[in-house]
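Missing here: one protein chain of the complex. Every other protein chain is in place.
Let's look at chain A:
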Amino acid sequence: MERDTHFVTGVYEDEDVLLHAIKQVRSSGIQIHEVYSPYPVHGIDDYLGYKRSRLPIAAFLFGLLGTTLALTMQYYMMAFDWPMIIGGKDFGSLPTFIPVTFELTVLLASFGMVGVFMVSTDLKPWAQPRIFDLRITDDKHVMAIDIANNSAIELAKIEEILKSSGASEVNKKSFE
């Protein structure tokens, strides 16, 4: 199970102050655990040094799988397993297979990507998220700093840096 973890949190009111603060905190050598926001803040990934999400690649691969499955299924059923003459068309008539192929491509790409998203972000109905502050989902941005990961820097110093970066509150939060 998880060990006890202790965090210092800085509460920010405005997204531009927050972005500026991230830069300042990182440049003073403090490792940021994560930043929590009520809405997607434009450009925050770059400030935190996050790489671009690879979810589009997952979507593409699932889409490719959908195309392949759809075409294989239709050719197998219509041209190999039980060929029938319908309206004088070829048994394997590609143009009439396109609509279903398109739909299955979209279906598998969407569901596959969303599935990967759920797993990677750990989204599930019984999940117990760590909530640093109840106002995160309302109107506050919260920067969480794991004390154990920043043992080289004094706690008072971290708090001071947060305060000076524009945090309206600096709190402590522990999870079991």
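Just so we're on the same page, a residue touches a chain if its C-beta (ideal position, glycine included) is under 8 Å from a C-beta of that chain, and two chains touch if they have at least 3 such contacts; residues count from 1.
By definition in this document, contacts and distances are computed from a predicted model.
According to UniProt, the chain absent from the figure is "Hydrogenase", selected among "Simple sugar transport system ATP-binding protein", "Multisubunit sodium/proton antiporter, MrpB subunit (TC 2.A.63.1)", "Hydrogenase" or "NADH-quinone oxidoreductase subunit N".
Check A:5, A:28, A:96 or A:171 against the missing chain and you find that the one touching it is A:96. Screening A:121, A:149 or A:164 for touch with the missing chain picks out A:121. By the touch criterion stated above, the residues of chain A touching the omitted chain are 13-16, 34-42, 44-45, 48, 50, 52-53, 55-56, 59, 63, 73-74, 77-78, 81-82, 84, 86-87, 89, 93, 96-97, 99-100, 102-104, 106-107, 109-111, 113-114, 117-118, 120-131, 134-139.
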